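Here the complex is missing one protein chain, while the rest keep their positions.
What follows is subunit A.
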Amino acid sequence: MQKLGDFKLPHFFNYPPYFTLQPVRETREKQVQLWKELILDYCRTQKIFVIKLEEEFPLFSNSVIERTLSHEAREAFLSALVAEGRAEWLDKGHRSCLILWHRIQDWADIIVNFVKDNGFEDSVMTVEEIRSGIESRGTELHGIDRTILMRALKQLEQKGKLAIFKGTSTDDEGIKFSV
């Protein structure tokens, strides 16, 4: 079984047409579906949150069969993820894409569970501590992309589960939980 790092690749990764954007509608739909799954899987296991189209991305090339996805193809597959709500474009030029292998809602739930599991119901933490603190180690929250974290926190704030306030230094905000 072929691998990309420690990620197991499916057999069709070596099928050359997989790397050419198919014009026929039915074939294209299947191709897009397969790429969406693969991108989400890969990003989830490798904890990748952002894909930049113009940079090299290991999943988009296969050196064994010497094929690489064209820019058009990459944009097509990522746009399909965006349409499904599993990704977001970070710029109008579609050069950078935020991958939501967990939806924002899912991240919000993970945060709530994290708070409950560690007994932080009424405490205060900084955003950075949620991301990289000792408690977060071993959880999915560890190393989470800051943009995504902020969005999830804002969603919880709107539901009244917490409050966000500016901290002493400009670059760190604090969270008061009231879960």
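By our rule, a residue touches a chain if its C-beta (ideal position, glycine included) is under 8 Å from a C-beta of that chain, and two chains touch if they have at least 3 such contacts; residues count from 1.
The rule we apply is simple: contacts and distances are computed from a predicted model.
According to UniProt, the chain absent from the figure is "Vacuolar protein-sorting-associated protein 36", selected among "Large ribosomal subunit protein uL24m", "AP complex subunit sigma", "Vacuolar protein-sorting-associated protein 36" or "Alkyl transferase". In the full complex, subunit A touches the omitted chain through residues 8, 10-12, 14-17, 19-20, 22-24, 26-27, 30-31, 33-34, 37-38, 66-67.
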